[in-house]
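This report concerns only the one structure given below.
In this view, the complex is presented without one of its protein chains, the others remaining in place.
The first chain written gets the first letter, and so on, giving A, B and C; residue counts start at 1 in each chain.
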Amino acid sequence: MREASYVKALNEALIEEMARDESVFLIGEDLVELGGGSGATKGLAERFGAHRVRQTPLSEAAFVGLAVGAAMTGLRPVVEIMYVDFVTVCMDQIINQAAKLRYMSGGQFTIPLVIRSQGGGGTSEAAQHSQSPEAWFAHTPGLKVVMPATAADAKGLLKSAIRDDNPVVFLEHKLLYATKGEVPKGEYLIPLGQAEVKRPGHDVTLVATSLMVHKSLAAAETIADEISVEVIDPRTLVPLDIDCINASVRKTGRLLVVQEACTRGGFGSEIVRRVTEECFDSLRSAPKVLGGANLPMPFSHPLETACIPQEETIIEAISSLLAPP
Amino acid sequence: MREASYVKALNEALIEEMARDESVFLIGEDLVELGGGSGATKGLAERFGAHRVRQTPLSEAAFVGLAVGAAMTGLRPVVEIMYVDFVTVCMDQIINQAAKLRYMSGGQFTIPLVIRSQGGGGTSEAAQHSQSPEAWFAHTPGLKVVMPATAADAKGLLKSAIRDDNPVVFLEHKLLYATKGEVPKGEYLIPLGQAEVKRPGHDVTLVATSLMVHKSLAAAETIADEISVEVIDPRTLVPLDIDCINASVRKTGRLLVVQEACTRGGFGSEIVRRVTEECFDSLRSAPKVLGGANLPMPFSHPLETACIPQEETIIEAISSLLAPP
Amino acid sequence: MKIAPDRLREMLRLMYRIRAFECRARQLFEENRLRGSFMGALHSYEGEEAVAVGACVALRSDDYILSTHRGHGHCIAKGVDVRFMMAELLGKETGISKGRGGSMHMFNPALGLLGGNGIVGGGIPLALGPAFSAQYRHTDQVTVCFFGDGAACQGNFHESLNLASVWKLPVVYICENNQYAVTTPAHESIAVANVADRAAGYGCPGEVVDGGDVLAVYTAVTKAVQRARESAGPTLLECKTYRYQAHCMVIPDRRDPEELARWREEHDPIYHFEQYLLDRHIMDEAQQSELNEQVHETVEEAVTFAEASPLPNPNTVVEHLWAED
Partner (left out) sequence: MKIAPDRLREMLRLMYRIRAFECRARQLFEENRLRGSFMGALHSYEGEEAVAVGACVALRSDDYILSTHRGHGHCIAKGVDVRFMMAELLGKETGISKGRGGSMHMFNPALGLLGGNGIVGGGIPLALGPAFSAQYRHTDQVTVCFFGDGAACQGNFHESLNLASVWKLPVVYICENNQYAVTTPAHESIAVANVADRAAGYGCPGEVVDGGDVLAVYTAVTKAVQRARESAGPTLLECKTYRYQAHCMVIPDRRDPEELARWREEHDPIYHFEQYLLDRHIMDEAQQSELNEQVHETVEEAVTFAEASPLPNPNTVVEHLWAED
């Protein structure tokens, strides 16, 4: 074990999987010199050759389509969409093709495809560069959805995603790339569908994803003397490790979901639905979602800050769960 | 009042609004001779001239983009996307442009735009012609989302949508076009954001959308002797008339949401989240969503039937809410 | 181009088979409709047989094709057993896609059939995938992508032709210009006389071909395939053709009856080719009758097989979604 950044962990996962399996190739914009939007693919063209690191024209529909078709014929493409906001120009290839081809063919094809992208706000890049649309993908049968919050998870989950025989949407967060953590060297796999209790606790179950895991952990730490918060990161939304969440809620009786995506219709609502249905009798107060504002992300920093859950608003939300009605 | 079909009601709404306001025009594929995918625009080119009923090349991104830009400069476009499944090829124009332009411009532009389309399954058209993706739009701040279930609602809501100064996604259901109901002649407006209690009851609150309203009403009727079901159609998902739903749940203590969209991450989860948070103490059993299977829609009729809530499965779901645990 | 007599007769057999299959499928659709049982949408390939046959006979069985919503002809020409196609149309478990896909979604990996598509133009970017895959794996397989005049107006046409050209991918794009997209004439949709003229904008060869002349198609495709196998990049062929039936089974045909009659009388691809073979004594009338009978037998057998086959068990509906299943 040694410290590594989230982006380095991604890079390592790519290197290991490309070395392990010749059918893995990378495709996307500016992958070579720039290393893609985050730097995750840096050095890979030198290492594995330009034929395995395919820098494309600015044509997402074409190269995502290419990846889907390549997966149908036995390759294992790892696509990068520079920002997940741009997925709107290649939705068809993901929603109507990648997600459905196996089922529509009666199981005759497998689509071992990973679509990596970065989401999230906090960098004043405004409404078209700050979205968190994981709920769209989670609502599309046939796609797996992964959202790593730590460097180690980034590595372990990306390796598993690449080995998975199904299309996986792998959503990174732009403010996580530089964050560091312990990352196991070499072979390290985290199965898709396995949540992690990032902090144990007994008063409140807090389920958080991506960057919100860190803000939630900070909030939990700050109020640790008053309230004991169990922080769970599902890590993958599809498949969802609902058992882990349910077990915690049965213990605490309280649920808060913290997500950066706007609250209305976000994946938090789905977690609330599942937990409410499956743990109704254990609930001591109403489950709650603290999510982003129901607004396009504004540019100006104070406005943007107001749209994203922050440590203080998370603490408030936790407290409100325990407040007498 | 007289009987008219849902598609006729839509046609009437278009005629009235086009006659009322010269800035209203229609744009989409095969609008003239065919009357669009459903026949809703039939006869309008003859009536208002080809310049107001614009039949396009098969280029959704271009003509939806055109409509957004036209709305920015004062026109009131009503776009038809033949099936809502095809929205994947013009998502950018809806999600990143129409929904966000007003906010990003600091309120300098209004986007009075209606995007009509048809969703839903039940016609053996398989996975790319049967989707119900309303949750995507409801999760996109800046869009209103309307789903009429009856002919009268279709007319009253479409007229309001056309007069609304915001982008409205207006989702019809392919199995509703031929259904008939009483439709007021002439001026008839239903405000966006107003639910309707389609059947009063006191044991269970059942919230249903689109075609599911009818299946739910049938189910409610069938079990009327044993269980009194209040059926509510929100009619618009954004804005959502949560007050109407909450009032009912406070009375019945039980909530079932029935939607055709696949259950995972559907709008039903959002309704459950709201109701659970706002009516927790009134709930006598766990709220439940009965939705479509988490599958691409299969082609074969028995498989398709198994994927969509039916009267029997709705009755089961209602009963399960009242069953002793 | 010298073609062996066997092969020529085989081409005629395939054309007969397509026509017979389509006629019979229409009949079944009508019968089922009267019985109230859905078969979804059915897009007849009658009149366009020379395109699929001319193209597919120029391919090896390990070459790939991407088909369309009007895809039965492509499947038959690529060698698919019509029993499984007919069973699919009837939604049977023995269908080519196990009843999950239906008319628009037929697949056969062993024959390189990578599927039809319900999204117009959906196959255009997918086709880059097998082409890339062949290049990546250093095989000399070629991919043929069929699409319509309507599809030529989709943005992914542009992205894909360009990318294929820049990367010299072994793909042949075949536009089946049957003059209409549903009710919209190509000349109201396409700003230039020939889709093929656009090849110049992608630095690849483009050619207009008489889509009613199977030998012309065969010759043009053979040349394009040769070019692709030699790593010289893509070709865009535009086959001018005409469909004999309405856009699909549920849409009324309002095209000029004289126009249709003219195509049928002057350009029928089957009649034209029959005469050619008879005139040159490659086939005599006895052989012709035999061919005809065999084909009808094959198709009748398919109907018998399909009708005798079981419908899928609804309990198996979730099968074939995930690769782990």
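The rule is short, and it goes like this: a residue touches a chain if its C-beta (ideal position, glycine included) is under 8 Å from a C-beta of that chain, and two chains touch if they have at least 3 such contacts.
Bear in mind that the values here come from a model prediction, so they are computed numbers and not experimental data.
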For the chain not depicted, the shown chains it touches: A, B, C
Of B:A70, B:A127 or B:L237, the one touching the omitted chain in the full complex: B:A70
Touching the absent chain when the full complex is considered, from C:Y202, C:Y218 or C:F305: C:Y202
Contact with the hidden chain (one of C:C153, C:V214 or C:M249): C:C153
Contacts of chain B with the absent chain, listed as residue ranges: 25, 51, 56-57, 59, 61-75, 92-93, 96-97, 101-112, 141-142, 164-166
For chain C, residues in touch with the removed chain: 153-159, 161-162, 165-166, 188-192, 197-198, 200-204
For chain A, residues in touch with the removed chain: 29-30, 32-34, 55-59, 61-62, 85-86, 88-89, 123-129, 293, 295-296, 298-303, 305-307
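One rule holds in what follows: only the chains that are shown with their structure count from here on.
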Chain at maximum distance from chain B, centres defined as averaged CA atoms: C
Geometric centre distance via CA averages, chain C-chain B, whole Å: 36
Length of the line joining the C-alpha centres of chain A and chain C, rounded to whole Å: 40
Of all residues in chain C, the ones touching two or more other chains: 95, 97, 99-101, 105, 117-119, 122, 155-156, 321
For chain A, residues that touch 2 or more chains besides their own: 92, 96, 103-104, 141-142
